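A single protein chain has been removed from this complex, and every other one stays in its place.
This part shows subunit A:
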């Protein structure tokens, strides 16, 4: 026994250095595992205290001061203040000390208050009572005392105090429902599953008797990923190992619903919970105005230094005659006379610096921050941007980027859910070339008549009938839709949607549309109970299928599969997915007919899915099951291994048919895009959809017009010619025209100019982006950018989420450094939202992940128009004038001071009174401009909305104005 212990120890340390670092072992209920199985190595984990506050009572003053003096302007004033204290200066230290103190205090109070609020929130959370089990009894304790390994009981409507592994539930089937509204904003109920071996434990004593260890990865912030393994010990037997996935994990912050109580074991606590990891600060985006503000500061610092230098030099030139230096009426003291000339000159220089230091506006940062913060309220208050249907208004997550909204040159938009409603409607299905359309009545009401199927083609024959049935069953079974049998739903809607009182919920609206569509065609999905999927067929008979495996959907594979066993014992694998991912895997079926139908539908802007199946023999299935089980148990690279297994399983399909789902355009999407284009903004659509569908949407929302010449840069074309040739051909076409025409900024307006639209797909893009051995990749990128620059609209289809970000980055880093905006609604848009200068999330159906990661969130795409054209315009004008005024007023203030030195013998005499010097910056001149900066509307909002072209004027006019204003100010300062 000792040997085995030693062996495990050795193997643990030798083989698994990596293992040791990347995973943790948790002893459920702090029970040691039975001897001989594994060494009991207690690990130390943090307690369940959440600390979101930045400061404590003790370190507030030093830490806050340190943070504040990291800002250049504050540090500069500190230096000036110290200089004033040390040397004999014209102005008393109060004049710069007081404003500095004021600014520092105001900021410290603001930050202190915010931190106090955080402390309060932390305390409330840390002291929240939690029930957990100790020695078979239920004990109440404060949440912060929770430790990893504790078994916790959570009742209905309570939030989970830490990340838990779901052991058992009061529900018979070992499931529970949670909402993650406060985590990612999705309010739909999600089902989580208890660990198979423990789901039978229903009371404290039973659960306390559980003897198990959990191995899982170290905490990481991804909310939707989790891999782990539970080893349950039964007496002296070998432990049974079970895979743990995110479906077994209950996250802190989520709320338990529809379930009386659950038991779970804490695995991540306190700051290691996924929620806490997710609230770690994102990288700060900084606005262009702020950057230019720093440039201004440096320019003004140079002006300041040169002024001081000029005066020092002139002073010594002027003083070279002794009667000027020391006339009889104004003698120096003895020490002054004896002082070293260079030391004297240096002190004089510093004294001049002090005298002119007010040229740097001390209160600018505070005022600008106040203006941005308060100004952002106008956005959230805007009634026109409030969406009545969802009850959501715009959200401002960072007010730092307000003015960027007025300088956007590129808009990258997602298609599904952003341009389109993401409100799917089943339009038709095509089985083996026969088209079925559910009965739709004109006024939008749908008849639920199982015989109401229009068959466009003649009725299929015998084998067709069989396929048809299979097709419907496939659609009924191959999904992850949940059925919500909620009574609170109003009866009217219920009766319209289905014969039975149930509502389908899914994270993907396509699936709901499909299941509902199939229901209209006669097959109703009832529920999933004890791993049996129940469906009602046309004859109103309930058919039961045992759900064996779900090969869930992911955006790389673009398909999903289920393996089910019918009541007759046949094992089927049903797969549905994008045509491109299904067709290559099909070995028989009427591919050509279906393909042509799919393509036709795609051109009409419908979303198409293909359905295929294969029958598995019992041996095949057991093989599949083994593969899956292995992959699922893997702690490392589970994703990758699973993908490999899926690849192996999903092949040799028999094609059944295709479906078409319509996704309607969002309200006023076309109008918004048109306005944006008129405003000189280039709109790019980045979508994962297929080219035909995406192009159809683009035409519908007027991104492409009828006279737009479409350039294609797709895989198909590249296969015919080399990438090199295609690119050069395109650039020739584009450049020929733009070269011959005088450049018109109103690209969208002029009808005589040839419009170009570019369509590029993901594969072609990765070819362009791929660095080449001969180092000529730069040329391709440049060429591609050159083509894009000359196209009024670009459509990128078949994009992976990361590719979206890549495109945004490519444009962002191109040589003009344009300001980019990315807008999207789904998790797949998060990367591009984070990448772009301004990220906008749509508070939409695909969860709130995009809105959470964005800088601004709006309820609908159409609100983008007002956001950019009106609010952005205002913000930009306001902040520009605010910043310009700040520098202008200080030049005006200080220049007379400079000139006065010529009249007072360069003796650093001040022109203004001390109080005036002090208050000028902190109140006399900063408050009026703050109000101006909040209220200014140089053109009315209606005009701005009517004339989008004013937006581009703003950009072309304000930028040079910003650049030359320093010079202008100096001239004004003279007079």
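As a working rule, a residue touches a chain if its C-beta (ideal position, glycine included) is under 8 Å from a C-beta of that chain, and two chains touch if they have at least 3 such contacts; residues count from 1.
Methods note: contacts and distances are computed from a predicted model.
The chain not displayed here is annotated in its UniProt record as "Cell cycle control protein", chosen from "Cell cycle control protein", "Ubiquitin-related modifier 1", "Trafficking protein particle complex subunit 2-like isoform X1" or "Translation initiation factor eIF2B subunit alpha". Contact with the undisplayed chain is limited, among A:60, A:349, A:386 or A:532, to A:386.
Touch with the chain that is not drawn comes from one residue among A:330, A:580 or A:622, which is A:330. When you scan A:192, A:211, A:229 or A:252 for touch with the missing chain, the hit is A:252.
Although one chain is hidden here, its contacts on subunit A can still be listed: residues 50, 52, 90, 110-111, 114, 117-118, 121-122, 124-125, 128, 158-159, 181-183, 252-253, 255, 275, 279, 323-324, 327-334, 369, 373, 376-378, 380-383, 386, 388, 391-393, 395-399, 874, 903-905, 907-909, 935, 937-941, 947.
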